[in-house]
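Take a look at this one; I'll ask things after.
Not every chain is included here, but those present sit where they belong.
Note that the chains take the letters A and B in the order they are written out, and that residue 1 is the start of every chain.
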Amino acid sequence: MQNKMYKLKDSEVVRFRNNTCLCIGTGRMGLALQKEYFEQLKLIQETIGFKWIRGHGLFHEDMSIYQEYKTEDGVVVPEFNFTYLDLVMDSYLELGIRPFLELGFMPKAIASGDQSVFYWQGNVTPPKDYAQWNDLVAATLQHLIERYGAKEVTSWPIEVWNEPNLNYFWKDADRKEYFKLFRETIYTVKKVDSNFRVGGPAICGVDDVSWLRDFLDFCRDEKIPIDFITRHLYTISVPERDGRYGYPKLRPLSKACSETDVSREIIDSYPEFRGMEMHVTEFSTSYSPRTPIHDTNINAAYIAFLLSRLGDTCESYSYWTFGDIFEEWGVPFTPFHGGFGLVANGKITKPAYWTFKFFKDLGNGECIHRSDEAIVLKKQDGTYRGIAWNVAAAKEGEEIRLCFTFEDSVSGGSEYCIVTRTVDEDTCNPLKIWHDIGEPANLSPAQGSLLREGASPLVATQRICGAPSVELKLGANALVYFEMFPVKTASDRGFDYKRAVNVEFVKE
Amino acid sequence: MQNKMYKLKDSEVVRFRNNTCLCIGTGRMGLALQKEYFEQLKLIQETIGFKWIRGHGLFHEDMSIYQEYKTEDGVVVPEFNFTYLDLVMDSYLELGIRPFLELGFMPKAIASGDQSVFYWQGNVTPPKDYAQWNDLVAATLQHLIERYGAKEVTSWPIEVWNEPNLNYFWKDADRKEYFKLFRETIYTVKKVDSNFRVGGPAICGVDDVSWLRDFLDFCRDEKIPIDFITRHLYTISVPERDGRYGYPKLRPLSKACSETDVSREIIDSYPEFRGMEMHVTEFSTSYSPRTPIHDTNINAAYIAFLLSRLGDTCESYSYWTFGDIFEEWGVPFTPFHGGFGLVANGKITKPAYWTFKFFKDLGNGECIHRSDEAIVLKKQDGTYRGIAWNVAAAKEGEEIRLCFTFEDSVSGGSEYCIVTRTVDEDTCNPLKIWHDIGEPANLSPAQGSLLREGASPLVATQRICGAPSVELKLGANALVYFEMFPVKTASDRGFDYKRAVNVEFVKE
């Protein structure tokens, strides 16, 4: 057991920016037509509520946007079909969320090659002719503006392509070609409406430093009107594979954010781009949709650490992804399969869901404590809210006892109530329940209910008198949310709680 | 800590009849028009699902059934208004529940006196003229048959009046007058349709033994075609009063069912009535809607004991009541106020709600264990289900450790999963949470959410190898539900649970 004692003063405010709810990731756009997808996103929006949603596949075949036909003279004429795009956007807006538009991948009909990525075969080659690509981009944005209004649509950020520094996402990871794509695209977008905000290069992990420098050089040299920089962040080693699954190791917390820190430094080193917004348009621990870590309690704790830090360097950071309707490596065989989602299929909340719910409830305020295992805010209404976690990789069972005392609070004779919500391996661990019932591939209704019941935090309250303080015990990989506020009891006439709960037997 | 060890054999079946879900009590019928009432009942029906619902006030003024007007000649003519009755019955049927019709109280216009009961002033005097009462009863049943069909409506049991042995429910507790009412009513009902089933005398607690004997003598002597006997059961001493509230003591478990046992014996002592159905049309610990015991964990444990026993002597036993939309002592000032309901206003499930949910889930099967703190069934599908409780009145903190070993089960190399759901003072105690946050009279939305979150059992699973056994630790006033079933794991290709949860850090 580690003991950690902290004295907190309202006057000692530390750095913290909570942009947790700005953006969330999603499986490809065509999946947004699905009922189960909608229901998972509805659950997320009703309880957390993100502003933007970002994923791949806007121009993929299953969205049917790009079509063409031959005239009698044999001329090929493009046609744009927005039937499904409207269905998707209508349902996003119905749920109070907006797209962070990623422009990609390439419709086969206008692609220069056959190379594709994923089970669903997204084409990753440049266009045969940039004019065709530009027409597609312009027609799509123009349609959205006609349907939803320019004010609405130009508030949706636009990102050009996905991870072009990886050769399975962009043919040959060809930098010059990407810069061309970027230039063509940004000018096309700005021509439709100059209020659109456009960014890139959406790079990820490999050779990212030189890529980012080259990209910024290009933007500076060609005076590209870029609005923000995007990149991705994953914090694992290369997974060891077994069958469908991968088992990676986690970067220690000290190195968890090094990629974003370095990117921030590079951007700020350019006078032209100093302070420019950086959006992490994907982040998680693992970058594979078959790494069981996503479903575990350690993931919840580790993500809590990330959410406490990423606002230092980034404008938004989009967890990859909200749910498990996701097909990059095919349709999952089982409800728990190491998918990216905060919610497993069957609408089962995973531990990391609670990390987001807790940072949503934490909200903003003055940060009076931030460490590797906790964050505490003083809220405008005078109450305190905090989150604590215990990333216990390879240190099974090591419990942390955290104790906060609040020095500046008005106390005296008054009383406080402390509410805690605990997510740990005993109280909110649906993966364990699923394992214990035999890892069923297809959940019966009763199994689904059991898993949903077993996927909620333990809620507890306590009353304390005198000086305000909060003591938390964090088992391995625990995540705890707390609130503390002053309480005055005004009991109803004749109501006496102690008497209420101390019932005696009639003596015989 | 008490240790209790039991070896259970499938062949040793003990007595137990689970009729938990036959009937549930309700506030007066006029309240069934309310939206909050409907929503609470909907929650109950979706998760537990009772067959019948019984309460007072069918003929009370707020249902507006009995009306009259004067002709120009000054003749008073009765009119029957079924607008509200239909609204109530429609919503009952929509929720899959049927009325257990209690005929009462007396419309003022045809009552012989002014005496009334409750804040809502139900008139408790005999009719001025039994012909008027009979017309009212017949017209009401006739209307129901026209609207819902004879087959449906004659399946609704009918009870004549409520607690006529108490002088605040029936003027002077006049036995002879009640017998007259019963005779008039049963013949009126049977004349409408002889398939109706009719019972009484709905007595409660005081002088009940002589009342029941006199009533049975009357039925026998006058050859009344009675179909079943009804009575009530409450298990407390007279409460001490403080302001609005009462604080009673509980009868020890050994005496909890003595009233129904005695009634059963009396009935069976008549050759004419031997084995006749007895319906407990009201039961709970306390008979007052302002006794905080209703909201506590000990109530849940005590009711569990009752549900394990009442089927021995009774056909149905109707918990009084499903929810806290209830006005006998006026409208409650606070969400927790010692009301009868399984659900508090704000749709917060009280501990006793879980007692019913657990007995619903227990269902039927072969009972292989019944004691003062537990019941265990072997289900037809070969699995085991059980419920355990620890009624810890005045013995705060005494924990029970229960251990069941199952002798006859197929074991060998196989594995079992045990699911437990625990309701106790730490894990599912909304009354404590409400107290800790200051006993607010009017819940904010956030307070309502917190209370609903804190009103669910802790769900846990475990896997055991070898001989099947279940060990339960029951803190004071705990209630635990468990299931045990054999498990074979068929892991997805490459999925390894241990590897999944034992994540290591990358070495630096």
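One rule holds for everything that comes next: a residue touches a chain if its C-beta (ideal position, glycine included) is under 8 Å from a C-beta of that chain, and two chains touch if they have at least 3 such contacts.
In this text, all values refer to a predicted model and were calculated from it rather than measured experimentally.
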**Study point:** Total identical subunits in the assembly as filed, 2 in place
**Key:** 4
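Going forward, only the chains that are shown with their structure count from here on.
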Review point. Touching chain B in the complex: which residues of chain A?
Key: 236-237, 241-245, 247, 249-252, 254-255, 292-293, 295-298, 333-334, 337-338, 393-394, 396, 417, 419, 421, 425-427, 431-433, 435-439, 441, 450, 453-454, 456-463, 487-497, 499-506, 508
